[in-house]
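Notes to accompany the following structure.
Note that this complex is displayed minus one protein chain, with the remaining chains in position.
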């Protein structure tokens, strides 16, 4: 069975990677990958080279990311992705398409599968994150996709309520946690060496990873500024990771670059997976609005401060404090997360609603047992 | 308020046209049109010229239809539509986008609106037609669109069940019926003259309009053949209209062209609106699987024989007989529709579930009263 | 060495095919093919299937032909070709690109090669055919391409005059003649059987193959009509072959289809290569404006009537009569070609300015001996 996965950005690839690894080890699967979007961008670090190191068969590289801050550029990029992906699919004739999440490549893949009669397995559908076009896109992708590997029970139930046929919905947890579990362990000293950092071994440091919401794109600079000001007050060693390539992301980057000369944090464009996971394992808390704080952090029992509206309303564990873009509120939440022992014990006992690190195995086992015929291809809504 | 409508095929334009006419007459609306898809195709009669006659401002012509029978060509066309439409939208900066149905242009318009923060008013969402990629696309478009002008109560309720916010769902009936009501009346003699036909004034004639389902694309020739053989047995004057440009449509056309020389029907590529409506007003019954049989025919109390799986499961009135692709079943159904007086009286009393011919007026009134701000733009699913 | 050829239409593929065959038999060449344009079109007979039978490795199928009569559609198709071909080239990383002639795929290939630093071998540059955009395109392609395999000395000299470096210009004759020489011989009876025809074995029949010029696109119907009327007067068995997919081509097709019912000719959409060559071997004369009349016909000593401006001014042998779109002039020229014995003897002695049927061998030998390095890649004009 030929499985063709599509990836456009590193956060997404981190979820795909354990699935592709598991599929590749399975006798009857031929795993192929299309690399697109930010992976091919100079600005975002040409992460295609990381993928190449993983050794998967890259069957096409499709450039889609315009050098632009305009909203329109996402739609144009989606157009390029459709044209390119159809060419790939015509050639390699996959038996199943795999894609994650709610970005342009998810939509492109789902449309290609639906129109070309190729079953689409969609990972992480059914989530609900208000206030972002990605939310609409995620739900639309679910309408087009044929198999839904959801990352939590709440999302699975939502898809069934939406009228998706129950046999299509399989809760496997998030594959992102598989990754975290399986990454080799590094000491702080080793992380420092690999990344050229100087983080302390016996005292706390912070991590900051914050993205923009499309509906608040014009506030990107200001939002990042509030968080940086809060971090500055803490006066702890801090690692800031560059945001995504969404509209407004560039404004956040400009803010980071404006503050960087003051020296109270280190900014990194792109951190390889292993040191990234180990940075999270050792950090005192994660600040920003990355989905890692919601999904993977509980498995590390890591305190998270989620700033602003992104991730609001998502299923989460008791490790997350939600705060507004307000310097003093952010400061207070970080202090609690880093210094309040009783709070840290409370977080240490948090539940893990996004799975047990076996998502990839569950997906492979399920996929292996299916005949991907008309039963899967002809969709109906249940009412 | 600048309203930009997008149309790709004649059947869709027939629904848009009364809305655009009504909007144009309304003081504060500036109506613009993008023409794409089959409207620009030589094979399908360059129906753009009909639109030009209606006098709307055509702000771009975007070619998207490949000369191809491959499934992939629909996705490529969607890619072209996205690239082209984004260019238009960047220039004209519409306040609202209008689109009908479940074809590529509906998806393209909904994606452009969602990503570029322009409210999308989608006409005829919420319908359910199993067995066709268009069904998945229609539901996905509903997830992306901001205002749902549905054509019947069943569809409206389905959208709300799917989690669409109730304030977004407005049942206006189908604008297609507005059109039928307002078309000038022609006698058979006048129709004959305009189309160069020779239909009888005082005895019954048949109409046939049959499309292909994407999941049954390879049966296109055979399906058309069954219906033509049935028609041949009836030995009544018959008008056959060419099918859509979907994959497989060309096979149906080939079948029509193979049988045409036998002379038992007249095949027409493209009939202007007025004689088309009047053909339906005078015909003894409509055969095939056109949505006109389900939606507009009840308002004419016209008997319809729906052949095969297309339109199966849709809300319909008591004017429709559903039959399989079986010559003798089709023959029998036609005989009943044409000659069985008690059946014809039963049809004459049928309900009109798709509205009262005031859809366009209702849409304009509703649109006029809205502030299309964040309230409309930020979507949430209701659970 | 990986050689990637690009083909978009059958006439062009007929020239490429002997080269690809010869390359494939050569030890150090890996031959790959991109199929695009009319080859993938239903209207023009999906000639991709003929190519598949030849057994070359088709590394991508790129749809570019819009269902359209607009001039703009050629440019759009060129845009699609560029986007698709770049994706292919990124993946297969060819050492040399091969392309023929003056159509959109020639331009697309030359641009991809020039911008991506891959040497482009262009076949049949330097010709001069006034009055057609293809002429400008052919010369522009020569400016972009790195190796010029010309089909005749006149064209080679023209390229050198234009400032192309002489070492880049190699006169090999046209590979089309290789093809003619190597095709198996069929009797009329065998041709009849293969094509379902009924041509006479011992009396003359005619062949007609006529294309449109872009600058005269709107005269397509009328031009074809003049030739058909002339053919009708001759009252000889006649085989008419459908024209190309150029703008206006569809009008010529409509003309053919309008006259077909009168039965004085047989129209064929697409004739396989072997019977096509044998049809030419046996016919009394070829009418129209096909390049076959100019280039390959001299090797068969076949009388040709070239109608209209296409092919005007090209290097030609004494087998060609040039006539205007005038029924009586065409009739007269055909009569001379078919019945005037002294004229037929004159044609039997004509020269063969387009080569000796060894073009493919010469190209392969030349290509084999080159190091395709900076010497070839960095172009300079000679003045």
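Things worth noting here:
In order of appearance the chains are A, B and C, and numbering begins at 1 in each one.
Note that a residue touches a chain if its C-beta (ideal position, glycine included) is under 8 Å from a C-beta of that chain, and two chains touch if they have at least 3 such contacts.
Note that the structure is a prediction, hence the values are computed from the model and not measured.
The residue from C:153, C:187, C:215 or C:368 that touches the chain not shown here is C:215.
One of C:128, C:229, C:254 or C:366 touches the chain omitted from the figure, and that residue is C:128.
In the complete complex, the residue from C:10, C:39, C:61 or C:76 that touches the missing chain is C:76.
Across C:96, C:137, C:231 or C:287, the single residue that touches the chain missing here is C:137. Here one chain is not drawn; of B:84, B:175 or B:220, the residue touching it is B:84. Those residues of subunit B that touch the chain absent from the view are 59-62, 80, 83-84, 87-88, 90-91.
Although one chain is not displayed, its contacts with subunit C can still be listed: residues 70-72, 74-76, 78-83, 85-86, 89-90, 107, 110-112, 114-117, 128, 130-131, 133, 135-137, 139-144, 158, 161-163, 214-215, 374, 377-381, 383. Annotation for subunit A: contacts to the undisplayed chain at residues 40-44, 46, 63-70, 72-73, 76, 80, 245, 250.
Quick note on the criterion: only the chains that are shown with their structure count from here on.
Simply put, subunit B must spin 180° to overlay its Cα atoms on subunit C, rounded in steps of 5.
Homomeric contact subunit A/subunit C is classed as same-residue, with over half of its interface positions used by both copies.
Each chain gets one centre point, the mean of its Cα atoms, and the points for subunit A and subunit B are 40 Å apart. Averaged Cα coordinates give subunit B a centre that lies 43 Å from the centre of subunit C.
Under the contact definition stated at the top, the residues of subunit C that touch 2 or more other chains are 80.
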